[in-house]
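A single protein chain has been removed from this complex, and every other one stays in its place.
Here is chain A:
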Amino acid sequence: MVIFTRTQRERRSSLSNHGLPARDPPAAETRFEELKRYVAFAAEDAALLRGFRDVAAPHFARIAQEFYDRIRLHDEAHAVFTGEAQIARLQRSLVLWMERLFGGRYDEAYFEDTAKIGRVHVKVGLPQRYMFTAMALIRSSLQRIAEAEGPAGLHVMDAVSRLLDLELAIMLESYRDNFVARIQQVERLERKALDASLARTEHRYVNAVELAHVVIVGLDARGAILLFNQEAERVTGFARDEVIGRPLLECLAIDETGEGAALREVLGGFAATAGEREVVSRAIETAISTRSGQRRSVLWQLTHAPSSGDDVCVFAIGRDTTHEKALLARTKQQEKLAAIGTLAAGLAHEIRNPLNGAQLHVTYLDRSLKRSGAHPELIETVGVVADEIKRLGSLVTEFLAFARPKPLLVKRVMAQTLLERAAQMVAAQAHQHGVAVELDVPPQALELEADGAKLEQVLLNLTQNAVEAVSGEGRAGRVVLRARRQPQTVSFEIEDDGPGIPDDAPIFDAFFSTKAQGTGLGLSISYRIVTDHGGTLDVESKRGCTVFRIVLPLDGPPDSAIRSRMENHG
């Protein structure tokens, strides 16, 4: 490494000359001056060397020859050179170098030349050990010449030794400079690799977080949101910039009771422990509110992983379990119904066979009594038995329809047609009780994929219920049958202005009935048919206005969507 700039060196050269005092170094001396001071190379040495030049010069060619001959005997040293041509060139350079040694001017230019030679050594890859041993060879050759000069030669020997030490020291600097440069290069490469590695790590983690189909939320020590991934945005409907900095619990309106309280407790526990250890909570399922106010279910796992380099100290990892829960509930319900269905089918056989015998016998009895002109009271009594048997028979049939319905026969049906038929079928009954049945449907055809017969059964059941409810009022009542289209669904409404349904009446429960002859299965069957279609059936009721609302998917039941599409295209 060249430590000085040219201007510095020139300025110093003009200030100082060789033969600096050995003590009290100047405030700013060059590296060469410093070295000369160390080996005590003085002006006398320079003069001695200059004076010895003529004696030594005739030996230079021979010394160079011997030097390279020695190298030719040594495999490892010889291997440094590329060939004889290079050796011949270097041999000439060696002669020039020796002439330079005895030049008598040892200034900064001299220093620079030596440094240059050192750099060449580094460049050709000459190992330092050969530079040392080579220098020793030349030193001994030159010393032998000086020795031959007798006592006067002793001072020359000293001067030669000092100068060669200087040469060696300057050349070694080149090795050091090279070493430093190489270390810097290695550092540069390492830094580059580190930067690349950081970029790679960032790319991987950012993508893992953003593309994962799990909610990932990072919180600071106060529970405020600092990280909110794409899935979190999708599930909650909130954009990142709307929630960053806000408390998670408040943003998602997490309950203060039940599992919501458990989640709060875990977060509170994390905040209380300042420790740096990683703590993972149990899975906690809470309801959250989306941006649009819908409630969804999320299964959370919280991890406390504080780090001195990051404000995020809690990671809340969540999975949207809304559909899963609904599906599970539906599956459970279906399993329950399937078990009841199996039982009911077995029971149906056991009930229907004896009922059959009973019914036929009662029919015979009834006929015989009528023929023989029996007392009307007797005939009526038998009639009651016949009615009860009939009722039992229809109970079995309805219960089976509820517990083990026939598979849906999904086809394209028109909402208007279904409601018109229901209206027609109750027309006589409605007319008899002075109930007006009105249709409120859109003028354009409203079609959906459904089991028309079953849906008609549901609509008829609800319409009949409505007419009966209004009939009991003893005044002119009104029933409205309504159909509306939504983006993905069709809704049917059966509205009446009857007395309403008490809040606590479990109307959808099997066997609940307010009618003397009812089996209590009508609404249960309707409910089942609607849910089998992937739809919902609910009711809003107050005195003077009761609305049963059915919402059905346009494309039919979820599991039949693929099937019916295939049938349509196949």
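What we mean here is this: contacts are C-beta pairs under 8 Å (C-beta built on N, C-alpha and C of every residue); 3 or more make two chains touch, one makes a residue touch a chain; residues count from 1.
As a convention for this text, contacts and distances are computed from a predicted model.
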Among "Sarcosine oxidase subunit delta", "Response regulator", "Phenylacetate-CoA oxygenase subunit PaaJ" or "Urea ABC transporter permease subunit UrtC", UniProt's protein name for the complex chain that is not shown is "Response regulator"
The one residue from A:Arg62, A:Arg144, A:Lys332 or A:Lys390 touching the chain left out of view is A:Lys390
The listed residue (A:Arg129, A:Lys406 or A:His431) that touches the chain absent from the view is A:Lys406
Cross-chain touch to the chain not pictured, restricted to A:Ala208, A:Leu360 or A:Val384, is A:Leu360
Per the touch rule stated above, chain A touches the missing chain via residues 345, 348-349, 351-353, 355-361, 363-364, 367, 371, 389-390, 392-393, 397, 400, 404, 406
